[in-house]
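Just one protein chain is left out here, and the rest sit where they should.
On to subunit A.
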Amino acid sequence: MAQLVNLPPRVQETDLKGLLKQMWLIRYFEEKVDEFFAKGMIHGTTHLAVGQEASAVGSIAVLEGRDKITSTHRGHGHCIAKGAEVNKMMAELFGRTTGYCKGKGGSMHIADVEQGNLGANGIVGGGFSIATGAALTSKMRNEGYVVLCFFGDGASNEGSFHEAVNLASIWKLPVVFICENNQYGMSGPVKEMMNVEDIAQRAEAYGIPGKVVDGNDVFNVMNGVGEAVERARNGEGPSIVEAKTYRWKGHSKSDAKKYRTREEEQEWRAKDPIVRLRDVLVQEGLLTEEEADSIKAEAKKEIEESVEFAKDSPMPTLDDLMEDIYA
């Protein structure tokens, strides 16, 4: 496989099996959630990122532990890639006290501030300025961490995108804006919602680098985001990296997907980022078939266990209602 020849150091040094495992964790987590939703066992709404595992995992793989992320409404994958415990995530979706937000946030608000996950967000475009502000802290206190700001193609049409990117660029803040372009807002195809081909082109307007990567190829994502992270860490300011990918499922639970065709869906399913990574690793002799299968099985088991954990966890009581409003 040509891809593995001349791998940059960041890929060679990475625990590639770990990446594969994370991608399976995300896939199984999402599929479980989908199933429970259909059965009415999970309340509210949730947005799945099946098919987008490589952009989350590849982007976060190049970070250091102290680096931070901001996430979106479609944030389960980012959360897992940033090292979240799936038990606590599942418990959150079940509304239990053992969940990341003590059952108060749900799918769209999972955060783990201490670990550098500054939060998913129910507001499209809500993360841009938060990421910029976190990067400002890093710079003002000389902390050396970088912030990765995940956003969707649709979110780049919010005013907050333009304002935050501009600010980050004039102040040369250590933030990387990573667009997971899954081709649609809820139902709005990118080509009808903006007049440029690539969201990365918008970087030009702010005088910063913009780069497109194959969002279904974890190595390609690692390289693109890796360069941008290095730049940010060296004090050279922000970048935009656009990962072209696809969400296999509907926008959320009640989506008839009338805005796209089955053929298009099939086309993208054939580019499954997990299968792709697995095949490369096996072909390169970095992983045996058996090992690959056992990584997959382990991930599946961990997700099954997270369901047990969630189900066995206590519900909040009414006394919890008024807690945590103020610090």
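Quick note on the criterion: a contact is a pair of C-beta atoms (placed from the backbone, for glycine too) under 8 Å apart; a residue touches a chain by one contact, two chains touch by 3 or more; residues count from 1.
Keep in mind that, in the parts below, contacts and distances are computed from a predicted model.
S.K.: Refer to UniProt and select, among "Acetolactate synthase small subunit", "FAD-dependent oxidoreductase", "Alpha-ketoacid dehydrogenase subunit beta" or "Carbohydrate ABC transporter permease", the name of the complex member that is left out.
M.R.: "Alpha-ketoacid dehydrogenase subunit beta"
S.K.: Among A:75, A:154 or A:215, choose the residue that contacts the chain missing from this document, as touch is defined above.
M.R.: A:154
S.K.: For the chain that's not shown, point to the residue among A:109, A:172, A:211 or A:300 touching it.
M.R.: Touching the chain that is not displayed is residue A:109.
S.K.: Could I get the residues of subunit A that touch the absent chain, sorted low to high?
M.R.: Answer for subunit A: residues 43-45, 92, 95-96, 101, 103-106, 108-109, 121-126, 154-155, 157-160, 185-188, 192-194, 255, 258-259, 315-316, 318, 320-322, 325 touch the chain left out.
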